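Shown here: the complex without one of its protein chains, the others still in place.
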Amino acid sequence: MSTTLLVVQMLNGLQLGILLFLIAAGLTLVFGVMDFVNLAHGVQYMLGAYLAVLFWRLTGSFALALPLALVAAFAIGLALELAIFRRLYARDHLDQVLATFGLILILNDGVKALFGNAPLSLPMPEALSGAVRIMDGLSYPLYRLVLIAAGLAVAAGLALLVSRTRAGMLVRAGASDAAMVSALGVDIGRLFSLVFAFGAMLAAFAGAMAAPLLSVESGMGDNLLVLAFVVIVIGGIGSIRGAFVASLIVGLVDTLGRSFATDILKLAFSPSAANQAGPAIASMAIYILMAAILFVRPAGLFPASRSA
Amino acid sequence: MTEAPALALDGLTKSFGSLVVSDAVSLSVRPGEIHALIGPNGAGKTTLIHQVSGHLRPDAGRIALAGTDVTAMAPHRRARLGLSRTFQITSVIPAATARQNVVLALRPATAAGLRLWPDPAGDAALAARAGETLALVGLEGRIDIPASDLSHGERRALELAMALAPSPRVLLLDEPMAGTGREESAHLLRTLAALKGRCAMLLVEHDMHAVFSLADRVSVLVGGRIVASGAPDAVRADPAVRAAYLGDEAALC
Partner (left out) sequence: MKAAGPDTARRLSAAILIPLVLFAALALLPLAAQFGPKAYILSLGTRLMIFALAAISLDLILGYGGMVSFGHAAFLGIGGYAAGILVDEGRGDLLLALPLAMAASALFAAATGYVSIRTRGVAFIMITLAFAQMAYFFANTLSAYGGSDGLSLLARSGVAGLPLMKNDTAFFYVVLAILALAFGACRLLVASPFGQALEAVRQNPGRMAAMGYDTDRIKLIAYAISGTLCGVAGFLLANQTEFVSPSYMAWQRSGELIAMVVLGGMGTLHGALLGAVAFLALEEILSDLTPHWRLVFGPILILVVLMGRGGLVGLIGRMRR
């Protein structure tokens, strides 16, 4: 395993971690503040990608398509919250799982009906399409670096928003004690709507930013959703900081594991055994991590609620 | 050798963070005796009951059930050894009828236990026994009503029947009178008086009339510590007890 490969894979892992964080941030807030299991959060990511494609087709510019997609995703999030989700807050988790599962079916099939079955692609914006030389013999695509930087910027902004503003304070308080917040006379319904739509927008941002790198297709959010759940369980439900740390852990463990697990195992076992077990262990690693954390630390690494 | 107490607590200590909720509590309940545990709110009475039943683990100390050390045992194993309890907030199986609730209470001690196929003969026998226990607490007319449809007082009586049904060695009663109406609590009091002697009881109760008419011995818990213990009249006269209940004095008499 060469240094350049290691650096590339770390950057790839970082990139996956950043995408996961953008998805998990909204998911963990909705989960923490409203005690709501939203399986449909992954399709918000997919919607972001489709919306970016749609607006790019209309405007011909990625720079215009991105903000338009975000506004549209926010509006869709708000509409879904008003139409469906708010009726589910008081329900048990089973009902929430089932209704949002229904929503996944609708939205995954909806984009097929509107945009066709074939995967779409979004061309990379001209200005960001080059590569950057990081070190000898290693250049890395500029766009991917921009994605990492943008994600880190959003994370920093989010941290400020949550720790420094009144809305953020309410959200944090709501995550540990929703009853207390509503006792303070805050319009909890409106707070929930905004948090929900904001989370949808963050996921859509991840989808829109990832669109030039991936094929945009129905179901693209499904597996990321499960990874995002892994993230929020590891990080601690309701904790933005936990989501950030856990996203990077999951992104790096998954990416590095897939490239290096076999090599690492070869240090201890025969090559054939390592070739067999390496990929298996690598692909299961984050789930093993999640199960272990649920078992020994059910509240995750950074529990949001400190009630006894 | 004298007979081992039905229940013996020895130096039971438990804290939550810096808050000591049980401070070296020692007390015993003799077979057939009613031992009442009183004290102001927040004195740690319910926490103590939870430790005895195994729902909470003490930090230090020993709990013995008829001479057997049960300190580290899970709640269900203590129950198998003859420990029964009621909860401060009524705890029954809501969708099951009164009779089914009592049958569930009786079954762990029977051979059918957790049999994976039906046991109609055994069920019929248990149902008959359940009927007798329900009559004991005055629920003979409500046998086939789901617990969720019973009144609050009836549910408390049902819970008592569930605790009594397996003929326990020791019965822990956590504020059985709480939230019951005047008539219901009078009925409950008569029921408990009639049951006296059938098993050892550790009774946590705020209703002083009930405590002093039922108990053979009374212990007073204040701030997690036993400040007085003895016969009801002696405890009633104890200055430490009067101090603990200052401002609440009328309730004692």
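Details
Letters A and B mark the chains as written, and numbering starts fresh at 1 in each.
As a convention for this text, contacts are C-beta pairs under 8 Å (C-beta built on N, C-alpha and C of every residue); 3 or more make two chains touch, one makes a residue touch a chain.
Predicted, not measured: the structure shown is a model, and the values here were computed from it.
Residue B:R115 is the one among B:R115, B:H152 or B:R198 that touches the chain missing from this view.
Touch with the chain that is not drawn comes from one residue among B:A4, B:A64 or B:L104, which is B:L104. By the touch criterion stated above, the residues of chain A touching the omitted chain are 31, 37, 39, 84, 87-88, 91-95, 97-99, 101-110, 112-113, 222, 226, 229-230, 233, 237, 276, 279-280, 283-284, 287-288, 290-291, 294-295, 298. By the touch rule set out above, chain B reaches the unshown chain at residues 53-55, 74-77, 79-80, 84-85, 87, 91-97, 100, 103-105, 107-109, 112-119, 122, 146, 148, 162, 166.
Note that in this section only the chains that are shown with their structure count from here on.
For this pair, chain A with chain B, the centres built from the Cα atoms lie 51 Å apart.
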